[in-house]
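The complex appears here without one of its protein chains, the remainder shown in place.
For chain A:
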Amino acid sequence: MKKLINQQPGIVSRWALGLLPFLVIAVIYTAASNARLEENPNDKLLPSSTAMVEAMQRMAFEPSKRTGDYVLWTDTAASLQRLAIGVGLAALAGLVFGIANGAIPLFRAGFSPLITGISLVPPMAILPVLFIAFGLEELAKVMLIFIGITPFIIRDLQLRTMEIPEEQIIKMQTLGANTWQIIVRLVWPQIMPRLISAVRLSLGSAWLFLIAAEAIAATDGLGYRIFLVRRYLAMDVILPYVLWITLLAFVIDFLLNRYSRWRYPWFHGRAS
């Protein structure tokens, strides 16, 4: 008899064990939902799965009565656009300032304390200031995401840049490379996969800031819809929207990971 700590699940039992908790949650939810619906067929708190499917079909495939839009898709497009611009700008700024901070001591001396200071400001706390500086339209939403995650990416890439072995830099200098060449040929390629993993880590916060921004003032977006229908407790819309956001987040994370493995296999080979 093998000891418990030495027993490995096979491929089948690994899937079964992985799915089990989801199944348990689904069963508990259904039981609770049925119990409440039996008591009150109009109950909104724990809608049945058919109610949620119907609500989603309505949101996705029927034009809205008021605007004629297909609500789910316009919301998704609006949110993904904001997220892409915000995260994209943050990644670009992170890359530029992260490398500059990490590779050039003079630059680091001037900027690193500032970035550290900024990274400590909770973006949600300065919201009223953001309104005045960036207004209430798209710019403010993108800026909230940008301000929220850029300092983290910069600081992470700065540390990763400084971790590049000194020997490599000395070797390039003995071969006659100047600062620009060292950055472009040595630092940049090594930092790219680390940028991707920093972006993957910050996506969670990026979604948080996106939803928060859409809760404050918006005319569309996934967060907007959730905060809007919350006004009349439409859990049949809120729960599927949350699942949809989770799925989108998962797909983005998965694609970034795949891209990184395809483009920078050496990085993952060493990491695993």
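Heads up, the rule we're going with is that a contact is a pair of C-beta atoms (placed from the backbone, for glycine too) under 8 Å apart; a residue touches a chain by one contact, two chains touch by 3 or more; residues count from 1.
Here is the rule we use: contacts and distances are computed from a predicted model.
For the chain of the complex excluded from view, the name given in UniProt is "Lipid kinase" [choices: "Hydrogenase small subunit", "HPr-rel-A system PqqD family protein", "(Fe-S)-binding protein" or "Lipid kinase"]. For the chain left out of this panel, the touching residue among A:F152, A:F227 or A:W244 is A:F227. Across the entire complex, the residue among A:L19, A:A32 or A:V53 in touch with the chain not shown is A:A32.
Within the complete assembly, residues 28, 31-32, 35-36, 39-46, 51, 54-55, 58, 65-66, 127-128, 131-132, 135-137, 215-219, 224, 227-228, 230-233, 236 of chain A touch the chain that is not shown.
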